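A single protein chain has been removed from this complex, and every other one stays in its place.
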Amino acid sequence: MTASRTETTMLPQPQVDLLPKEGVVAVEHGVDGHTVLTVEREHLLDVLKSLKETPGLDCNLLADICGVDYPERDARFDVVYHLGSLEHGHRFRVKVPVTEDDATVPSAYGLWKAADWFEREAYDMFGIRFDGHPNLKRILTHEAFHGHALRKDYDPSQRWLLTEENLMTPKWSTGEQKNDDHLDTQVLNLGPSHPATHGTLRTVARLDGEYITEAECEIGYLHRCFEKMSETHGWEQVIPYTDRLNYCSSMINGVGYALTVENLLGVEVPPRAQVVRVILSEFSRIMDHAVCLGANLVDLGALTNFWYFFQIREEIYGLLESCAGGRLTVSYARIGGLAHDVPLDFEEHVRSLLARIPKFIDDVDKLVTTNKIFRDRTEDVGTISGEEALAWGWTGPCLRASGIPYDVRKAYPYSGYEQYDFDVPVASTGDTYARYLVRMEEMRQSLRIIEQAIDNLPPGPVITDDHHVALPPKEKVYTEMESLIWHFKLIFDGIKVPAGEAYGFTEGANGELGYYIVSDGTGHPYRIKVRPPCFAIYQAFPHMLEGSLVPDAIAILGSLNIIAGELDR
Amino acid sequence: MNQYIPILIFTLIAISFPIITLLLAKLVRSGSPNAVKAEPYECGVKMPTTAYDTRFSIRYYLIAVLFVVFDVETIFLFPWAVMFDKLALFGFIEMVVFLAILLVGYIYAWRRGALEWA
Partner (left out) sequence: MWADAIVTLIKLAVVIGVLLTTVPIMVWVERRGSALIQDRLGPNRVGPWGLLQPVVDAVKLITKENLIPDGVDHFLYILAPFIALAVALSTFIVVPFGQGDGLTLFGSKIHGFIVAPDLNIGILYIFALAAFGVYSIVIAGWSSNNKYSLLGGIRSSSQMISYELAMTISVVGVLMASSSFRLDQVVMAQTGTWLGFIPKWNVFPQIIGAITFMVAAFAETNRLPFDLPEAEAELVAGYHTEYSSMKFASFFMAEYINLVTSSALIVLLFFGGWTLPGLTIPHGWAGAILSLVIFAAKVAFFLWFFVWIRWTLPRFRFDQLMALGWKVMIPLAVVNFLWVGVAMALGIL
């Protein structure tokens, strides 16, 4: 039985004597392998600073910041930080309780730039203020919104209408231009409805000729209240919502969610289910990269490659459809395994895909990789250094294109990834071309993983036999009394996840996809916070734009693969 | 003069063709105009400023000036080229001298960065 990350020992642990002492109220070990520090607000910045800068701790990745609302507590809100060290592998969860009247914490923006949008989101959703934040305003909801939507006492039936008058227009865009050297500049909206913003993304840019001198992004056009809705749904019912996060690779999202809940439940997933999850996740990754690269190339005027890649996507959809019934939104993962077993011709189908897909990748490779026009368009465009990228909280292919080989599948293997022989492609230049190369290679590596997985697809059940979590098979329900009772109980009560919290993270197509889940022991999640990899990546985008041309902005945006569904949730 | 008559006729046809098609389209098309539909917008949101109220970059102007300078020069090449076989070597040397002068201006423009976009 391969170990998934349900065992806490799977995450490396920090040296205890190095941990900061002052202001730390409690140190615990989470079921998810995180070291959980509860910290007084006054000492928060010191604790974060020592976690980041103490040699041996070196938490260089700020994965996530979010709020949790406990209305019955005196200190009503927890502000939760998730930190990690790429060097040592250990992970921290730092919690700061604050009261409703004085819901203010110092901003971590000075330590990690990644805090920028995460803090804005916590402010938007909970009304927690971050002292010293450069631009603390609403992010997912709009300017005309009242109240803070993720507070437990927020009434979701209210409607706040956005009119043209209070549409976000950055102050700088209406005021004087900063730099007198420039000739007259003009302000241009790129999006929300622009051919190159695949999805509803909006960037307001000030142009000098075709050079962008200033830019700001507005997101939230596709905000669907995923986190709020999951608080009123059963644990299983959340899975279809996760499909809509990164809708280009919905399988990975479902698996990530299931893994986190399984971690809280302490449930083991049967080996067959693990292997199928890996196969379909890797196919989803190929699909996602294909869409990203295809769309990026369309923006550069190379439409043909888009169709080659979409052919890949189409054929993989065929496989997903035969397994799950759905194509875009598969809802195939279940807590404890999979919804049902794969079809009989699964292995054959996978092998035929393995034989066909490389052809399309090679075709694009030949058309584009050494093409002079393409290289001129992408080399030295949107360059970001590894340090800078990490400071912004980047993960996934975009970070690896800047030379940092962080891949959750290698660093924290789950679902048996440690058994597979694959490389983590890394590029050093950190430009748009590097991101293209990394994604191309990752598709090939994913094929390698699938090839090994399909060779070792074990027989057996695809869902756990723990009937607190999974329904017994139908034929048993019809024939055995005990199974009938299990069925009845589970349908009526739903899955009950023991009280606790866990941060589960997997390698999504864009990077570290994290789910921070708090359970209060009832049939509903108490709080689910998704850590979307796009969110961290996209917050650096306006800063990358300054000084580049409009066509560069399009090329950079395409290479970052911002998926609005995941960004806005 | 006679040879220009076909051009005149052709030009008249060429001019009348778009007029006819545009008028024809006007006759057959349907339409339900309303104020909201005709509102100008930019990528789905209201325009922060109108398109006319800013000047655009000086670089475009520079390109236009360069074009005027060099295009006038190339006009001289045309009659020379047609008469080339009659002018023979002398004509060729003359043109090389002319080009050399032109080259100075070209190199000057290049060195001064007039051909750079950045």
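Which chain is which? They are A and B, in the order written, and residues in each are numbered from 1.
Keep in mind that, in the parts below, contacts are C-beta pairs under 8 Å (C-beta built on N, C-alpha and C of every residue); 3 or more make two chains touch, one makes a residue touch a chain.
This structure is a prediction, so every number in the text was calculated from the model and none was measured.
Q: Which of A:D299, A:D407, A:D431 or A:D568 sits in contact with the chain that's absent?
A: A:D299
Q: For the chain that's not shown, point to the residue among A:H194, A:R334 or A:R569 touching it.
A: For the chain that is not drawn, the touching residue is A:H194.
Q: Give the residue, chosen from A:E143, A:E210, A:D341 or A:E480, that touches the chain omitted from the document.
A: A:E210
Q: Mind listing the subunit B residues that contact the chain we can't see here?
A: Counting only subunit B, the missing chain is touched by 2-7, 9-11, 13-15, 17-19, 21-22, 24-26, 28-33, 37-40, 42-43, 47, 50-52, 56, 60, 63-64, 66-67, 70-71, 74, 77-78, 81-85, 88-89, 92, 95-96, 99, 106, 110, 115-118.
Q: In terms of residues, what is the contact footprint of the unshown chain on subunit A?
A: Touching the missing chain: residues 186, 188, 194-196, 210, 297-304, 307-308, 311, 367-368, 371, 373-374, 376-377, 549-552, 554.
To be clear about the criterion, only the chains that are shown with their structure count from here on.
Q: Using Cα averages as centroids, what's the distance between subunit A and subunit B in whole Å?
A: 49
Q: Please give the residue numbers of subunit A that touch subunit B in the complex, ascending.
A: Residue positions touching the partner: 164, 167, 169, 173-174, 183-194, 197, 202, 204, 208-210.
Q: Where on subunit B is subunit A touching in the complex?
A: Contact set of subunit B toward subunit A: 42-49, 54-60.
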